[in-house]
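Taking it in order: structure first as structure tokens, then the write-up.
For this depiction, one protein chain was excluded, whereas all remaining protein chains were kept in their positions.
First chain written, first letter: the chains are A, B, C, D and E, and each begins at residue 1.
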Amino acid sequence: MKTVAVRNIERTPIEIVDGLGELGVATVHEAQGRTGLLQPYMRPIYSGARIAGNAVTALVHPGDNWMMHVVAELIRPGDIVVVGLSAENTDGMFGDLLATSFMAQGARGLVIDAGVRDVKDLTEMGFPVWSKAISAKGTVKETVGAANVPVVVAGALVTPGDVIVADDDGVVVVPRKTAEQTLVAARSRTENEEEKRQKLGSGVLGLDLYGMRERLESEGLVYLDSLADLDHS
Amino acid sequence: MKTVAVRNIERTPIEIVDGLGELGVATVHEAQGRTGLLQPYMRPIYSGARIAGNAVTALVHPGDNWMMHVVAELIRPGDIVVVGLSAENTDGMFGDLLATSFMAQGARGLVIDAGVRDVKDLTEMGFPVWSKAISAKGTVKETVGAANVPVVVAGALVTPGDVIVADDDGVVVVPRKTAEQTLVAARSRTENEEEKRQKLGSGVLGLDLYGMRERLESEGLVYLDSLADLDHS
Amino acid sequence: MKTVAVRNIERTPIEIVDGLGELGVATVHEAQGRTGLLQPYMRPIYSGARIAGNAVTALVHPGDNWMMHVVAELIRPGDIVVVGLSAENTDGMFGDLLATSFMAQGARGLVIDAGVRDVKDLTEMGFPVWSKAISAKGTVKETVGAANVPVVVAGALVTPGDVIVADDDGVVVVPRKTAEQTLVAARSRTENEEEKRQKLGSGVLGLDLYGMRERLESEGLVYLDSLADLDHS
Amino acid sequence: MKTVAVRNIERTPIEIVDGLGELGVATVHEAQGRTGLLQPYMRPIYSGARIAGNAVTALVHPGDNWMMHVVAELIRPGDIVVVGLSAENTDGMFGDLLATSFMAQGARGLVIDAGVRDVKDLTEMGFPVWSKAISAKGTVKETVGAANVPVVVAGALVTPGDVIVADDDGVVVVPRKTAEQTLVAARSRTENEEEKRQKLGSGVLGLDLYGMRERLESEGLVYLDSLADLDHS
Amino acid sequence: MKTVAVRNIERTPIEIVDGLGELGVATVHEAQGRTGLLQPYMRPIYSGARIAGNAVTALVHPGDNWMMHVVAELIRPGDIVVVGLSAENTDGMFGDLLATSFMAQGARGLVIDAGVRDVKDLTEMGFPVWSKAISAKGTVKETVGAANVPVVVAGALVTPGDVIVADDDGVVVVPRKTAEQTLVAARSRTENEEEKRQKLGSGVLGLDLYGMRERLESEGLVYLDSLADLDHS
Partner (left out) sequence: MKTVAVRNIERTPIEIVDGLGELGVATVHEAQGRTGLLQPYMRPIYSGARIAGNAVTALVHPGDNWMMHVVAELIRPGDIVVVGLSAENTDGMFGDLLATSFMAQGARGLVIDAGVRDVKDLTEMGFPVWSKAISAKGTVKETVGAANVPVVVAGALVTPGDVIVADDDGVVVVPRKTAEQTLVAARSRTENEEEKRQKLGSGVLGLDLYGMRERLESEGLVYLDSLADLDHS
């Protein structure tokens, strides 16, 4: 790979970032046409956190976390560090010392397609991490990677300055160029959700609320009175 | 598959259901001869819940949760919705809106061989789910499946009206026809457990409590004084 | 395998054991040259526990937990039971009754390369377990294995009397012969960590704190002003 | 489980079995509405075999292949032995001696949700096996299971006397009661396949052959001239 | 996602494509700095094939292969079809009919982050496929995806017109813009390989051929006479 670190990136305006963060991963993912979701093996080290931020990225090799220090310098307040790997790896590339540094630089959290350690400390510090694994396995600092270049992380392409939203449901990336329109679309999704929720909560069925019965029938759904009718259906 | 929905099913009497629920998954699983357990990748989205209910079932295709709305109408108070897939899938097929609907219909929980989302909301609502994955990945409503037919879920056959017991140890299915005798067997298992627990807690060894020493010897167990004897054994 | 149980093992002095336990898995693992870590699929059944103890071991066959009762007799206060399998298995080999017995004998916890059940009870009892799986699947008592012999557990060799340290980051084994020197090395690692933490927390970068800039450059890291420069780099 | 062996089962007529075998797994699976497929981790030990047969079944425990000898007596010429497990297991439960016995009884092959060994011998004998794993791990004969009862195998329910079809694409089960209608449906699927193949081979597009263009457009597909138009679409 | 199909893409000149194909995946991957490799779960359905081509891409949803027909029209001779998924899926999205169509349009092979079926037919046709799984599971044609847009496939970003090289070692993507320089770099790598091979084959050690001894010593490698010295080292 090109062993470069990019100093300046275009970030998404923070009010758009924060707007997306309020809506959460599932809503944002739907609003951009069910794209941008990182694979579901990416799990938070503790539950309850919901964050959004501008992505600063690193691309690193298995067992080597040297670039994590390079990326620390590139963090601006409101950023989320996103780390891709050149090959599958579960080593614990991040711990409490790096977290202390990242927090001091203003990072809101970390998304890493590898392992993380010192999870008890990180939880007490309130520094949220979404990772592939928890592992105490230490790493070396021998091979240069890249920082602030586009990286593939858990099946999704993340370009520096894209918006990352992460919560208990997982992690989604929103491209910077379409972040504003995604925010608009996501907000409109939530508008009549409360109304739906109340109707469903009062016992109205989705079949009726969404008018599904006719299309289900036309697509072939047949109601039987009992299982005994199944053999003759 | 036959694209049918069965309206009426024979349920297990609720006092048997609740009796099994009190005993928990491990005890019930043992009581029916160590059968009926769903594979251990089925995990609760939050810990501490223990539920039992009559199974209402859905069989759905990857990436398509349309039948979840059909099954909502088939729920009766005390039921647990059980969803099997026609192929492996981790998409988030269930979220807070459907949970609101299922709760309004009286469902006690959900067991799904795929993904679930809005897990923070579901936790706050107190609607327990056992699933294969947590994923924000949305689904379509395009292909009809089946409802209230026998389904294979995480390696176990579930027929509508069977009893589902689920807790932190996993999920077990108890066939309706044998539910009562399983309850009797499970209760008798727990009767002298407290006595055993007290003896073991006071320092009595299982070797003596269960009289294992003789059979261990006859099956070939040899005691050595130290590891140094291992090479000459 | 040799179907033996070894009565007497050489244990690591308890003050060394406890010293290692205070430092935790990540520090101890680093201090012995990044070795001895069990694979990261070994996870605690509840978070927050940190234990250390002398290993007493069992080697068992899939679906058969008979040797767990043999090992109960070999436990001395301060021990941790370590269970290896002769083949991959996720059955729930350990539950609340065995835990009651192990606690009565003085065990501090269990590390098992298979499944565990009754996890809610174990959590309430405060008996920590690191396992490969949670599963209610019961086991038989038919085939003799071995106790207090060297076993491979989750990719690491554990000899009886080695020190086991386990916390939220995973499990590490420290050979008895090198336990004291590992403790010394681990303590020296933590000495100036607090100073580093304060500097990093005040905004000093690791790049400067550890003097990495020159070596990064000599290894080929190039800084670019913007992503636009990437194509010409 | 009920530790029973059922002597007499109703088999599917062999001409239906053989008819399904000629058509192969993919076609049969489609013909019964995309159901009955075992999970794709079930792979043949050698490529090129295609078999069909009546299922005789065994339900066994991890690490214990005793019931394989019980099922040997239940085999009739034209049968395929289908083995389910009470919990996940990869042990090598089947080798050349059992294969010799099964062949002598007339078995056409084996489908096992666990491991198999002696695969070189089995290949030379021409005894095809579909399994979850290849493993030399031996098993014991200690715990009784069941034979010729319904079993769940790799996510599918198999009842004795159902038809099993297996080839390089995997394994599908066809319920005995619907086997004839599935054969009719499967044959009708293949009738005009040759015509389609010739048209597609001559360069006709599926878009035109199946008349998809209009529906694609109505479902929202938009054609762009170049990637440069993507940002403005 | 944007439900678009892009008609015209810029392709890499075919002589560069073919040059890369001659060198194979491992060499090309090294030559571009160990980047661009798809994850190793992507395996060929038969061994021995080595292909290179321009990528035409599809992005599809789990269980739905409709866009495969859209992409058929976009194939030009020398292309390789590359299919990404919006979520994990192993369904058999491709079989002999589509292969007939793709071959007729000039495709050299398929790379798909899902399943494939009719593998015996595909092998006989000589149409090579690299996939995540082999599965007979059929798919629907209900939901529109995208064609000839950048897609993430098995952890790598593929832009239409990039070069795909695939052989028994896996699959690598070479960005169109850097394809020529990668070819030059890859060729220079192979130049003195034959000389190295002959020296190594004659018994010269890599330690001497590459002059590693001094650096190994400076990095801390110590030679011991025997294992007995290990405890005192």
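Details
In this section, a contact is a pair of C-beta atoms (placed from the backbone, for glycine too) under 8 Å apart; a residue touches a chain by one contact, two chains touch by 3 or more.
Owing to the predicted nature of the structure, the values given are computational and were not obtained by experimental measurement.
Considering the complete complex, the chain that is not shown touches A, C, D, E. Touching residues on subunit D toward the chain that is not drawn are 2-9, 66, 69-70, 72-73, 90, 92, 95-98, 100-101, 103-105, 115, 117-120, 123, 133-138, 141, 143-144, 148-149, 159-160. The missing chain lies against subunit A, touching residues 61-64, 86-91, 135, 137, 140, 142-143.
In the full complex, subunit E touches the omitted chain through residues 25-26, 29-30, 34, 37, 40, 43, 47-48, 50, 167-170, 172, 193, 196-197, 200-203, 205-207, 210, 212, 216, 219-227, 229-230, 233.
Here is the rule we use: only the chains that are shown with their structure count from here on.
Taking A-E and B-C together, the chain pair joined by more C-beta contacts is B-C. Chain centres here are Cα averages; for subunit A and subunit C they lie 30 Å apart. Along subunit B, residues 2-3, 34, 37, 40, 61, 86-88, 90, 135, 137, 143 each make contact with two or more other chains.
If you sketch which chains touch which, the pattern fits none of the simple shapes: not an open path, not a single ring, not a star, and not all-to-all.
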